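One structure below.
The complex appears here minus one protein chain, its other protein chains still in place.
Residue numbering begins at 1 within each chain, and the chains themselves are lettered A and B in the order written.
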Amino acid sequence: MEDVKLMKGNEAMAEAAIRAGADAYFGYPITPQSEVIEYLMMEKPENRTGMQVLQAESEVAAINMVYGAAACGKRVMTSSSSPGISLKLEGISYMAGSELPCLIANVMRGGPGLGTIQPGQADYFQAVKGGGHGDYRLIVLAPSTVQEMADFVDLGFELAFKYRNPVMILSDGAIGQMMEKVFLPDQKERLTDKEVINKYGSWATTGKPESRERNIITSLNLKSEVQENHNFHLQKKYKSIEENEIRYEAIQCDDAEYIMVAFGTSARICQKVIQLGRDKGLKLGLLRPITLWPFPKQIINKLADTSKGFLSVEMNAGQMIEDVQLAVNGKAPVSHYGRMGGMIPSPSDVLVAVEKELKKIG
Amino acid sequence: MTEEIIIAGFGGQGVLSMGKILAYSGIMQDQEVSWMPSYGPEMRGGTANVTVILSDDRINSPILNEFDTAIVLNQQSMDKFESMVKPGGLLLYDPNGISHHPKRKDITIATIEAVKEATLINRKTFNMVVMGAFLKVHPIVKMDNIHRGLKKSLPERHHHLIPLNEEAIKKGMAKVQIIHKV
Partner (left out) sequence: MTEAVITPEEIIKRGKIVFKKTKNMLDKTLSYCPGCGHGVAHRLVMEVIEEMGITEDTIGVAPVGCSVLAYEFMNIDMQQAAHGRAPAVATGIKRVLPEKYVFTYQGDGDLAAIGTAETIHACNRGENIVIIFINNGIYGMTGGQMAPTTLQGMKSSTSPYGRVVETMGYPLKITEMVAMLPGVAYATRQAVHEAKYVRKAKRAIRKAFENQKDKKGTSIVEIVSNCNSGWKMTPVDSNKWLEENMLAYFPLGDIKK
């Protein structure tokens, strides 16, 4: 039982990074995720695994430190909250273009602008539709428990290296700040440069030996033909991710007459709504996307054959609903319920919204 | 069994750490737990509250708008949370500083003079007196699990304070008063 701990989501993520054999973390403080770097600084991972931790001068510098270290084939992580992620987007686009693996956590707060430090989910578009410039995709994982905050770190690194692509953990202030029971994974060894080459190929810039051509990490191709071909290559990769990496959880959907779609904190609230609804005889279910990109389109489309309708529950003005609508493709009505600016919907608020929608459908 | 609790008072009263000890005690008896604080600049000096859930099953929402138990330690929290106790639930409060006492008849209401009692032991044990009072009325965790919970949640350099904390818990258990029972 020694590795069961009561931890904040932010702390669990930091501890999981050490245990995932991360080589480095570069970050900049911002509420509500400063516990990540605070925990790492307190923990001195250099003594435990050799992992490097550095507080950068800005989010911009932090993501570019991630770029430099990731381009050496290392497991590198950064974390921030909404305004800080906006600053990191330039670097994220560069990393996607240069095909660099890395893990970025966004512990979202309410926006826009400086917004609020309370939880939000209004960075959905930013995370799954690009955010930065150019045609690129991030693999986006949405934890809804502290356990998943820990588990998705190693999963994120594995996916990042498998596809040579940045991965984002899209969380929020509620999951970052709350404590739950968490089973911590075993310590993974950090990989040597040689092991990285054996496992993932020789693309990293670690110094050019006589035996190979120089390695270059760049997102620049001044020739448009070359740049277009690079884009075709990226799109092919994204397609393969869509085919292989969709993750979701269907909760009580089998007999559900009405289905809520929600991720992260909203998904937790909706699980309570199912209970409250079923107590009243309403057969409710929840489809919880775990990967927001790639989005679980097929299952939602399939559920649309049996469900009377869908309610996209989000802590924003209605962002994921667009993907739900595309997935449902007109088979059933899709509505949105959300709170904004750091307000968290209560289970009974959501139930009222569900009942209203059911009344409309008849 | 699921117990959904809100603990609310001023920052500095030990609201968050009391919640943490309860949660750790829950883990010690193999339960699922969640501890969801209000966070932000209001933490220091202003109001602070934490939702703690202990359950034998997977915990769904860590954010709630009705509770099995509300532990209320200042007037603002009384104003806010009295109405959020489920019918048949428990409202526990320290009457010190409360001018508008609870009026509901469909819930159990208990009081603990925690400020007064804690002063006799050590003012910092205030939150443990309150926790003892709560556990007397709702014995959701066993005393030995609280002991283990205290050990887990307090840093080792504070372990010598565990007996003092346990004394405070017992004091709370002894001094709690049921004002109204349903």
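Here is the rule we use: a residue touches a chain if its C-beta (ideal position, glycine included) is under 8 Å from a C-beta of that chain, and two chains touch if they have at least 3 such contacts.
All values reported here derive from a predicted model rather than from experimental measurement.
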Chains shown that the absent chain touches, full complex: A
Residue among A:M41, A:V60, A:I197 or A:I246 touching the omitted chain: A:V60
Chain not shown: contacting residue from A:T206, A:Q227 or A:Q275: A:T206
In chain A, positions touching the absent partner: 23-24, 26, 52, 54, 56-58, 60-62, 64-72, 74, 76, 90-91, 94, 98, 205-210, 214-220, 222
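Please note the rule applied: only the chains that are shown with their structure count from here on.
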Chain centre separation in whole Å, for chain B relative to chain A (CA means): 34
Chain A contact footprint on chain B (complex, rising order): 20, 23-24, 27, 32-37, 39-41, 59-66, 152-153
Chain B-touching residues of chain A, taken from the complex the two chains share: 4, 6, 31-32, 117-118, 173-174, 177-181, 265, 268-275, 344, 346-349
